[in-house]
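This is the structure I want to talk about, given as structure tokens.
Every protein chain except one is present and positioned as in the full complex.
Moving on to chain A:
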Amino acid sequence: MLSSLSFLLFSALTACAYASSDYHERLLLRPLPQDTLLASFNFRSNETSAAYEQQNFRLFPRSLGQILRYAHTKELHLRFSVGRWDAENWGQRPWYGAREGSNGVELWAWIEASSEDEAFSRWLTLVNNLSGLFCASLNFIDATKTIRPVISFDPEGDHTSTSNLHLLHGTLPHEVVCTENLTPFLKLLPCKGKAGVSSLLDGHKLFDAAFQSMAIDVRPVCETLGENCVIEMEQTVDMVLDIPRSKRPRDNPIPRPLPIEEIECDTSKSYNAPDTCYPLDRKMEPAWNLTEVFGKPLKGACPLTEAEGPESEALCINTVPERTIHANTTGQYTESLSASDTLRCYKLPTAAEFDLILPEQRLTTGLVRGQPHLYASRSINGHGQERGSVQAVIKNPSPTDAVEFAYLESLPWFMKPYLHTLRAHVSTSSEDPLKETYYRPAVDRVRGTHLELRLVIPPASTLTLTYDFEKAILRYTEYPPDANRGFDAPPAVIRILGPFQSTDRKGLYLRTTPLLLSLPTPDFSMPYNVIILTSTVMALGFGNIFNLVVRRFVGADEVPALGGLKGIILGKVQRIKARFGKA
């Protein structure tokens, strides 16, 4: 509880400090149970809207700024995610899920346009440009993958006129996020991964993480409505590192069995012997330091950050006060404690490496983590190639509060839900938890299904949402190269509407895992067999007909009665004569 409180405080702290400085970066480390470590990187740069309008880019990256201006995008949210957040073990999500995306790539933006068609054409411009900038297949977000959510997303920025803003949302669940997406991400930072906390970001470790999410959020922020506006760009990286795995050297990453001497055996077991060892759980917090875990040293502060005040503290660690932490650096640093000593922040030295060293330690107080507002899981039921059903199980752990939330599904067109089979069932009450439904059916090959529900889940109960769907049969050119893998359906987005409220305008979100939908897949060698067979039949038929058409039929009695050698010779002579006669 303490820790979650401090986390709240911390977010509040950062929220009110907005717009005061031009560039801010922070890495928050949070040890999690089972030897894991959450590292939340946050980079924020501001540009006054006047400078932005005049294309006078200083901290805001020009490449992205120009794309946004060209596509008339007023607010942008882009996510690259891999893995899943294990809420049961790790607790509340970083940023309450607001900076997390669904697996693969997720993008939503508010675009200024006078009509829906114009908004859509600007959206296409945007995704195509971003695709080039981030080396991702964002250009595959077409009309079939685009939806216009109604209640799941609200703008985070201050927009002077919201009437002609259009929200568009697209996901690519099967996009593999990897280093080629990290490099352009780092290039957008003012210190470009050379200094500051961003120097810890390394592709090897980031993509070895159990969960990682990269986010880019651009929004206008105004002090009072329409005045002193700045364009704020926030880049966030959240990763959950497995400490023992991260500590393995890069040239020897194989988890070989430990020598038996290094394993603590339970000697109380009756069968304990030199060759029989029941491993004991050591219940120790593992030893780690930044260089080991991130594979790179932290190369001092980014010179663009503030020199004084809480904004200058770029590295924070949120853990129980009894945990021993040593800072190791040749330069000057300061340490400050806040939130009942659970949050320790460091002001990094300039141009000197900095490291935090945490020794192995047995803790008397357990790590505390925030309780998630909801738990959600989703799976496909049924089997066969014709139809199936989707089941989403949402759990409310709170014993007192009923939680209201919005549930957003964006399904590909070839997965056709039967809305009449939609059932929402709560384990503890017979009241219908379904309050509102927004449904836009799919059109084959034109657009996907957009299903948005507003639901209320009573305290300490489980809500089961099911609906059946039918699998469409695709044309054989519509299958991807690895057709037998199946097709990914994007995760459902759940936004908590109440009673919990976020301290800022980001909202509280969680996302389920994506689904793998197996469609009837043809044997792709079949067309060739068919082509071969058809060609043979065609050739046979053609040969016969051609023969009949070009052959000259002569009645038996019309043939000259000349026989023998004389006849043959005469025939030849006649033929030669005819040829010359014609010529």
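Definition applied: a contact is a pair of C-beta atoms (placed from the backbone, for glycine too) under 8 Å apart; a residue touches a chain by one contact, two chains touch by 3 or more; residues count from 1.
In the analysis below, contacts and distances are computed from a predicted model.
Of the names listed as "Cytoplasmic tRNA 2-thiolation protein 1", "COP9 signalosome complex subunit 3", "Glycosyl phosphatidyl inositol protein transamidase complex subunit" or "Ribosomal RNA-processing protein 42", the one that matches the UniProt record for the absent chain is "Glycosyl phosphatidyl inositol protein transamidase complex subunit". Set against the missing chain, the residues A:Ser163, A:Thr224 or A:Thr276 yield one that touches it, A:Thr276. Contact with the chain that does not appear here is found for just one residue of A:Arg58, A:Arg148, A:Lys192 or A:Arg245, A:Arg245.
In the complete complex, the hidden chain is touched by one of A:Pro184, A:Gly370 or A:Gly486, namely A:Gly486. The missing chain lies against chain A, touching residues 34, 82-84, 86, 88, 103, 173, 207-210, 242, 244-245, 253-260, 262-263, 265-266, 269-273, 275-279, 281, 377, 379-383, 389, 391, 482-486, 488, 513-516, 518, 521.
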